[in-house]
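As structure tokens, the structure follows; a few thoughts come after it.
On to chain A.
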Amino acid sequence: MQTIYTDVLVVGAGLAGERAAIEAAEAGFSAICLSLVPSRRSHSSAAMGGMQAAMGNCAKGEGDCPDVHFADTVKGSDWGCDQEVARMFADRAPIEMRQLAYWGVPWGRVVPGKGTYYKGGKLYDKEEKEENRGLINSRDFGGTAKWRTCYVSDGTGHSVLYTIDNVCAKLGVEVHDKTESISLIHDGVTCFGAVARCLRTGELRVYLAKATVIATGGFGRIYPGTTNAVICDGGGHITALNTGVVPMGNMEAVQFHPTGIVPTEILVTEGCRGDGGTLLDVNEERFMHVYEPEKQELASRDVVARWMTHHIRQGKGVKSPYGDHLWLDIRHLGEKHITGKLREVYEICTSFLGVDPIHQLIPVRPTHHYSMGGVRTNKDGKAYGLSGLFSVGEASCWDMHGFNRLGGNSLAETVVAGGIVGKKIAEFLQGAEVTFNSSVIDAEVKKQQERIQNVISCKAGTENVFKVRTAMQDALFKGANIFRTKEGLEECVATLQDTLARARKVGLKSNGKGVNPELSAALKIEGQVKMALMLSVGALNRTESRGSHNREDYPARNDRDWLTRTLAYWKNENDDMPTLAYEAATEIFHIPPGDRGYGKSEIIKADTKAEEKG
Partner candidate 1 sequence: MSVPLTANHKSLQSHRFDGLLDWAQMLSGAGLILFMWAHMLLVGSVVLSPGIMNAIAEFFENTGMAQVGGPLIFLLFLAHFALAARKIPFRLEAQGTIWEHAKLLHHTDTWLWVIQAVTAMIILIMGSIHMWAVLSDLPISAAKAAKVLQEHSGWFLFYLALTPLVHVHLGIGLYRIAIKWGFAGRAERAALKRVVTLIVLVSVGISVLALIRFWFMAV
Partner candidate 2 sequence: MARLLKFNIFRYNPQDPESTPHMESFVLEETDSMTLFIVLNRIREEQDPSLQFDFCCRAGICGSCGMVINGRPGLACHTKTKDLPDEITLLPLPVYQLVGDLSVDTGSWFRELYDTVESWIHTSKAFDPTAQEERMEDSMAEAIYELDRCIECGCCVAACGTARMRPDFLGAAGINKVGRFLIDPRDERTERDYFEIIGNDMGIFGCMGLLACEDVCPKHMPLQNQLGFLRRKMGITALKSFFKK
């Protein structure tokens, strides 16, 4: 068996992982990133919109500063975030954008002169100042007071990831792609690295490191429909939760987007509705105006997504081989508008659906989009529970997003947190002396080898991994979706427990030789069901509505009892349920909990008398 030593092992070569690795490499440490796919194919490359940073260069961003960005972020999180972290983030973001410019990102720049823009379907004028010519420009995004989103045309994530990967190549940060981390090596106190499976040969490899970083991105694939890439399957989270000592934070905080296309669940922008597109049901009739007479299709993301789901549940969905969906209608906007301002949408529809949105309806439904929760870390990115283990990016719960993240804030988080946490890792390494305990390593390798053998030989059973996976996804889709109830979640948890039992009996149909994809799926199915349980049990317990977590039976935000963060542990491998604990959402309040200023919701204030704890 090949054993590879390095100072820092970063599991994940997306923006967050590579940015952290750069910081360590610049401090003189050796760094290796693992990735399921070539680093540039990581899902960060799919982000088109942009990243938020208070540059304040453009006319509509004038007067912007980290304070305003911070306030927007806290409100967006519905006061669920760690305010100290959000503060660090907002302060650091502009510097990070400039660093990216220095490294080669071709940011959109300010062009002086008069111009126009649309808002709410109306045309407005603006004028960019000559003195700002050529500085980094920003565009408008939801939930922000100013235009603050730095962008590179419609390929921000792509361009930034390519640039960061170039810097990695320059600094000699190794990327071992087609390599999947399947477990962490640890003794319950310290993390020593990971056991990984080579996706070129199927062989196991041991990576030993003084610091290990989980930067594996989101885990949307535990849902049946998601805008996430097929590799966003939670593999990294599973290695952490399997240690039994590292908790997952706020797994119930899941963001849904109203318009994912069916069947491939690719995202089409909110701009469709912003520009006047409507939602239709099976009878090709509008319905949003019935539910939301005032804002109609243009109510906030979570509200629209909630009503769409409701409408489908009423049997008004359009049946298709890929499940029920609704229609998005932009035909009335006309060809010029669609091939002009909505070109991206036009291209997605024509190349993926074979639908011409100028003459045809676009099949859409609310779709899982982002995971606020993940490996819980402190503000330095250190994971709770194990020394030498860090986490960064969407995989982590560093916690600047709380219960709802703002558009443009997560791509920015990857590089800002990557920079901050990377520095902390370098500091940690400066003093680190690690002795690798060979019996711990051998035991972990043996355990993984046995696990693989057992699945191949169908020792525990012959459950089909794809069917189990579908059962898990369907349970979450039904019970832990956009809006949640006690009954729904209880049923979901019950189904998932049954699914967990099945997951433990998975055996392969194929021979399992080499890079067998069935084996890859089988190795993580049990962990995925555990994550699904953490998510649904957390949601069941949280008897309030906050941000994206909507309980129909508890519609109020309850600051009295639930200004907290859920920590979910899987203490013993053979447990059937996670163990939950809670901590304060934030130690320091720069902004006390209050009204967000949008999305009407009842608030139970922190200082009201407690009658019964939900």
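Keep in mind that, in the parts below, a residue touches a chain if its C-beta (ideal position, glycine included) is under 8 Å from a C-beta of that chain, and two chains touch if they have at least 3 such contacts; residues count from 1.
Criterion applied: all candidates are chains of the complex that A comes from, given by their letters.
Given the structure is predicted, the values throughout are model-derived calculations rather than measurements.
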Complex member in contact with chain A (any copy), out of 1 or 2: 2
Residues of chain A that touch candidate 2 when the two form their complex: 37-43, 45-46, 95, 97-99, 101-104, 106-111, 133-137, 152-153, 155, 158-159, 162, 165-167, 169-170, 175, 177-178, 199-202, 229-231, 263-264, 266, 320-322, 348, 351-355, 363, 465-466, 508-511, 513-518
